[in-house]
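Can you read through this structure? Questions will come right after.
Here the complex is missing a single protein chain, while all its other protein chains stay put.
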Amino acid sequence: MSHNSFGHLFRVTTWGESHGPALGCVVDGCPPGIPLEAAEIQQWLDRRKPGQSRFVTQRQEPDTVEILSGVFSDDRTGGQVTTGTPISLMIRNVDQRSKDYGDIRDQYRPGHADYAYDMKYGVRDYRGGGRSSARETAARVAAGAVARKILPGVTIRGALVQIGPHKVDRSRWDWTTVDDNPFFCPDPVTAALWEDYLDGVRKAGSSVGAVIEVVAEGVPAGLGAPVYAKLDQDLASALMSINAVKGVEIGDGFAAATLTGEENADEMRLGPNGEPVFLSNKAGGILGGISTGEPVVARFAVKPTSSILTHRRSISATGTEVDLRTKGRHDPCVGIRAVPVGEAMLAIVLADHLLRHRGQTGRGGPAEYPLHRQG
Amino acid sequence: MSHNSFGHLFRVTTWGESHGPALGCVVDGCPPGIPLEAAEIQQWLDRRKPGQSRFVTQRQEPDTVEILSGVFSDDRTGGQVTTGTPISLMIRNVDQRSKDYGDIRDQYRPGHADYAYDMKYGVRDYRGGGRSSARETAARVAAGAVARKILPGVTIRGALVQIGPHKVDRSRWDWTTVDDNPFFCPDPVTAALWEDYLDGVRKAGSSVGAVIEVVAEGVPAGLGAPVYAKLDQDLASALMSINAVKGVEIGDGFAAATLTGEENADEMRLGPNGEPVFLSNKAGGILGGISTGEPVVARFAVKPTSSILTHRRSISATGTEVDLRTKGRHDPCVGIRAVPVGEAMLAIVLADHLLRHRGQTGRGGPAEYPLHRQG
Amino acid sequence: MSHNSFGHLFRVTTWGESHGPALGCVVDGCPPGIPLEAAEIQQWLDRRKPGQSRFVTQRQEPDTVEILSGVFSDDRTGGQVTTGTPISLMIRNVDQRSKDYGDIRDQYRPGHADYAYDMKYGVRDYRGGGRSSARETAARVAAGAVARKILPGVTIRGALVQIGPHKVDRSRWDWTTVDDNPFFCPDPVTAALWEDYLDGVRKAGSSVGAVIEVVAEGVPAGLGAPVYAKLDQDLASALMSINAVKGVEIGDGFAAATLTGEENADEMRLGPNGEPVFLSNKAGGILGGISTGEPVVARFAVKPTSSILTHRRSISATGTEVDLRTKGRHDPCVGIRAVPVGEAMLAIVLADHLLRHRGQTGRGGPAEYPLHRQG
Partner (left out) sequence: MSHNSFGHLFRVTTWGESHGPALGCVVDGCPPGIPLEAAEIQQWLDRRKPGQSRFVTQRQEPDTVEILSGVFSDDRTGGQVTTGTPISLMIRNVDQRSKDYGDIRDQYRPGHADYAYDMKYGVRDYRGGGRSSARETAARVAAGAVARKILPGVTIRGALVQIGPHKVDRSRWDWTTVDDNPFFCPDPVTAALWEDYLDGVRKAGSSVGAVIEVVAEGVPAGLGAPVYAKLDQDLASALMSINAVKGVEIGDGFAAATLTGEENADEMRLGPNGEPVFLSNKAGGILGGISTGEPVVARFAVKPTSSILTHRRSISATGTEVDLRTKGRHDPCVGIRAVPVGEAMLAIVLADHLLRHRGQTGRGGPAEYPLHRQG
């Protein structure tokens, strides 16, 4: 058990505060012999990096990752590979402006963890949220990059599907456009609408919530277990552990409550080569806690950033009533940068379950489980 | 790590199949000296017991619990108390009709775990769903009854808030009516409507999904931790681990995505005795993964029972296409009996986090954390 | 984490007290499709069963095991196999004479856990030692029987190598004689000597300590891990967790402290078929925490039974000085029945590490690792 680790056979332990010298993670249990270069991790970190548009925090952090252990480059074989020992990854904090936070060291910002922290620990690193800062998610993205390396044949992607009241039009969904806009939006028309909408939110010093969808294709059937190691259970745990997340759903999710058994059942037929074929995927690729070979689909809701420029009523640690607003640099919609974080957590869950499945059953990899969905 | 255990310091391991001789659980880590009688566990099991109305499975199971270990009755002190050693609870299966399931031993019922099981294990106890049967949840309710005993001052309740498209009217919410109808519905008017609606579903041999809300009042502030031991994360894990659950949300949940930062922030003021008072509870009692002292509020969505009388298209394990319908005794709405199960999982999460919090910080019990919400 | 579980991927949770209705265990993570009958477990329990000679406790317990879950017998395929779900094993307690223990419910028996229990829990099931009774080890033997089933090609054996000051003569070691005497002694000459010696101890109402050696042959190379999942570390943990054990050593163990580097190094050569061959096995089959393919060899020391007929000085829970002696039925040498328990723990450790190794590396079973030692 651990308060700062996630996963079992593929296990990630993160550390670091917003305004400390660095943050990072230890990835334990990675299989040996996997090619791994820092640049492969960096590419995913660059997607999450702050300051890339006016819609995210203006904190300037290069988020350069260093691999401190767990890899080895043998000049006979060429590239660097994992050794099976713990991979320590470190990212230096560069742009810490601690002075921004001095005012609120005694005041509990509404919607923030300040009050809860003091109730728990009696002491609090108030600079930038300390441990509860979204900077911790950089370590998740780095770990997720390692997880992707042990999931050959699995494609993990994410998209923002709702900002405030505005949802994407699924009939226009195009994965290839996700990186063409600052929102990871799969629908260019909606992306344009969001741009206007979020500019308004931003200029008002306000913020707004969002919904993210993450999808893994090529997941072999058989990952997960029936009761307390359900694949969807661990995915719910993974996604709910991301800052500001208030809801998680798999497949049809809450909409499944309104369906009848006839509507909800994903029927099956044989494909052209006699292979099993599902005719729909309302289950989101998971039945009885175990993957079916269909795409694993999950969505999670992110609340609006609590740091806003409007005064809100609160209290201080010394027992007075205060009205406060949060200065500093913040995201008008933290949901945007949650997209690569959600992808990373999905990758980590799948990597862990792939190893667990292999451990218990001896069955191994993606190649064993061909399955295609019709239409 | 374990595929069939939940929790850390308060740890529950369940075992048993639908059609085996018995099912049960081992509750490890319970504090010593807690009064505990079998009757106290039985009262919660009786709420979940099948066969109590025409809207749930007609399987007849008394679900009588036996305490096999972990308690001791000293004639000097009177009643039976926990000793701090593992509490083994067993429930005999009585009404197993295995013949009902013979037909489908080679056929993958759509919406069921059959196919996924075979992909994972290559072997499957096809009688009544085996390990993935809802009977496993009896063990959860039994363990939850123990968890409640170490949460003095905490009130844990649940209610069904939606069946199919029909939601309760929150303006009529009355906890005292929850046990007056066969649905755990907190709104008598909606309960009457559901009765008609579900009769139709039942007679059609169909099924429908539902949404359950669980609430814990009196939870001390400080339970949980900022990153991978978030109280809401473990609650999401707990609720998503229940059979047929497809979505979980905390506080405002998915609706938080549509809010602005101003609307979402739960403001604070001082109460009449100078105590902290939250003016709203959109956060559902958890900020930054840590309880605030406000009621902990969660909802989860349950898909419709996959066992229905209408033929659905599927395939067999031997590679043929089949049309099948599921005979046997089933719930038209499994969401109903999920209410006591959701309560139990909430109790288990809170008990575990209470012990974990006490372990790390030395801070102890409910008495330390007075907090009242205004209005 | 758990106070009553052992292992990770192959995980055993035991429960039950000496004088409760039953004891048992849940074996979680067992691979699916393994043939498993109750009789296969029973044969190992029968070796540990009390009352089989005058040198062990006269408590009469048939120790009949019931498999309550986790197996399935499909009439098409014949025998019963594991399903990959938790295997619940239960053993009823039959011969509980609680009246024997009434006298000492307030008195701390020297050498027993009574005082420590009260300091920890403040409550204690004083009947027969409660949870600290050696009866708990029946559950270990049952779980070990399951572990053996997933270690094909691995031979696990144990022997008593020392009682009091009397050691076996290793030049006469003959595994085939171990079951020919009541001591699991591999040397018939020493067995005869022990018989006289222990009769003296028994008649004096005294007790004596012992040393047990357990050996696993056919263990594939590669089990374990370099730092905190060392095979020898987990073996030390497993053996030290057995009641009354005070020391554990691997290979040459404490004697290695007296060796030079030249003497200690197990040299290697190629065998007739070019295979790796170790010329000695001072390491006990483990180097750097990882198995080498050589026999895994461990020894553990068991203290004398603390229940003796001679009066010893102690105190009571109420703060008085007392002189007490322990009536009831006890083993003059608990080390004897520790032999099958040690074997079981060795099997559990190996099974767990086989699955962990397979999970991380994808490398599988014994067949992959041929290795023979010379001479």
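First chain written, first letter: the chains are A, B and C, and each begins at residue 1.
In this text, a contact is a pair of C-beta atoms (placed from the backbone, for glycine too) under 8 Å apart; a residue touches a chain by one contact, two chains touch by 3 or more.
Here the structure is a predicted model, which means the values were calculated and not measured.
Asker: Counting the whole assembly, list the visible chains that the omitted chain makes contact with.
Answerer: A, B, C
Asker: In the complete assembly, which of A:P50, A:P110 or A:G130 touches the absent chain?
Answerer: Considering all chains, including the one not shown, the answer is A:G130.
Asker: For the full complex, which residue in C:L68, C:V141 or C:V248 touches the chain that was left out?
Answerer: Going through C:L68, C:V141 or C:V248 one by one, C:V248 is the residue touching the chain not shown.
Asker: Pick from C:H112, C:R127 or C:R337: which residue touches the chain that isn't shown?
Answerer: Considering the complete complex, C:H112 is the one touching the chain left out.
Asker: Please output the residues of subunit C touching the missing chain, sorted low to high.
Answerer: 1-6, 8-9, 14, 108, 110-113, 115-117, 119-122, 131-132, 136, 162-165, 201, 206-211, 221-230, 232-237, 239-241, 243, 245-254, 256-270, 274, 276, 279, 283-284, 286-293, 301-308, 310, 312-315, 319-321, 335, 356-357, 360-361, 363, 369
Asker: Go through subunit B and note every residue touching the omitted chain.
Answerer: 1, 8-9, 29-32, 84-85, 225-227, 355-356, 358-362, 364-365
Asker: Which parts of subunit A face the unshown chain closely enough to count as touching?
Answerer: 1-5, 8-9, 11, 13-17, 20-24, 26, 28-29, 32-33, 66, 68-70, 72, 74, 81-88, 90, 105, 120-125, 130-131
Keep this in mind: only the chains that are shown with their structure count from here on.
Asker: What rotation angle takes the CA atoms of subunit A onto those of subunit B? Round to the nearest 5 degrees.
Answerer: In degrees, rounded to 5: 180.
Asker: Which chain has its C-alpha centroid at the greatest distance from the C-alpha centroid of subunit B?
Answerer: Centroid comparison gives C as the farthest chain from subunit B.
Asker: Counting shared numbers against all numbers at the contact of subunit A and subunit C, is it over half, same, or under half, different?
Answerer: same
Asker: Go ahead and note the Å separation of the Cα centroids belonging to subunit B and subunit C.
Answerer: Centres of subunit B and subunit C (C-alpha means) sit 38 Å apart.
Asker: Could you grab the centroid distance between subunit A and subunit B? Build each centroid from C-alpha atoms only and quote it in angstrom.
Answerer: That gives a centre separation of 26 Å.
Asker: Just give me the whole-number Å value for how far the CA centre of subunit A lies from that of subunit C.
Answerer: About 44 Å, centre to centre.
Asker: Got the subunit C residues that touch at least 2 other chains?
Answerer: Those would be 1, 8-9, 29, 32, 84-85.
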